[in-house]
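Let's turn to chain A:
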Amino acid sequence: MSRLLPYPLLTVSLVVMWLLLNSFSLGHAILGTAIALFASRAMVALQPSKPRLRRWDLIPKLIYLVFIDILRSNIAVTSIILKGGHKRQTSGFVMIPLELRDRTGLAILACIITSTPGTAWVDYNAANGRLLTHVLDLVDEQGWINVIKRYEHLLMEIFE
Partner candidate 1 sequence: MTHPSDLPAWAALLVAFFLVVGSGLTLTGAIGLLRLKSFYERMHAPTLGTTWGAGSILIASITCFSVLGSRPVLHEILITVFVLVTTPVTLMLLARAALYRDRAETNGNVPGFETVDSLGDEEGQP
Partner candidate 2 sequence: MELILAIGIGVLVGSGVWLLLRPRTYQVIVGLSLISYGVNLFIFSMGRLRVNASPVLPSGAPVDPTQYTDPIPQALVLTAIVIGFATTALFLVVLLASRGLTGSDHVDGREPN
Partner candidate 3 sequence: MLLSDHLIILPILLPLATGALLLLFDERRRVLKALISAVSVLMLAIVAVALLRLADADTGTPTTGVYLLGNWPAPFGIVLVLDRLSALMLTLTAMLACASLFYSLARWHKSGPHFHTLFQFLLMGLNGAFLTGDLFNLFVFFEVLLAASYGLVLHGSGTLRVRAGLHYIVINLAGASLFLIGVSLIYGVTGTLNMADLAVRIPAVPEENRMLLEAGGAILGVAFLVKAGMWPLSFWLPTAYMAAAAPVAAIFVILSKVGVYIILRLSLLLFGAGAGASSGFGEQWLLFGGMATIAFGAIGVLASQAMGRLAGFSILVSSGTLLAAIGLAEIEVTSGALFYMVSSTLTISAFFLLIELVERAQDPAADILAVTREAYGDDLDDEEEEEEVGVAIPATLAILGICFAGCGLLLAGMPPLSGFIAKFALLTAMMNPEGFGAGGVIPAMIWALVALLILSGLSAMIAMTRAGIRTFWAPIEGTVPRVLLIEIVPVAFLLLLCLAITVQGGPVMRYMEATARSLHAPENYIRDVLSAPRMPAPAREAHQ
């Protein structure tokens, strides 16, 4: 099974992608499956670390959190920009030690942090797990650390 379907989740996602791109028909389901299987086989060659999902149930929560955070940040950053961004002097770098080690988890964390307006992933030391972020509105440094830590813990729960 695992030889035929090395990355089942990936394969399913690819089939869904195919169906989204085309249409939900039987023909496309068959074709999409074939293509997805082929693409997954290609992935085997690259041998990426295989993520192991432990807690499926937490994913919706994560998505919800991100959704809300991004919405909030959008409003915040918009107001910063429109209020005249060049007069402020509040942005700065924040260094956060991370415990999350799973690469996929870290990748998702990076996406979340960077996608959220106002925070950006800048540098990460894989050896000691220290992360450097840049924050646009750095009035409450610990607050930001907490936000990120919360994501981290959620991801640790999902992946580790």
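Everything that follows uses one rule, which is that contacts are C-beta pairs under 8 Å (C-beta built on N, C-alpha and C of every residue); 3 or more make two chains touch, one makes a residue touch a chain; residues count from 1.
A quick word on the picks: all candidates are chains of the complex that A comes from, given by their letters.
Worth saying up front: this structure is predicted, and the values here are computed from it rather than measured.
Of the candidates listed (1, 2 or 3), only one touches chain A in this complex, namely 1. Residues of chain A touching candidate 1 in their complex: 17, 20-21, 70-71, 74, 77-78, 80-82, 84-86, 91-93, 95, 97, 110-111, 113-125, 128, 130-132, 134, 136.
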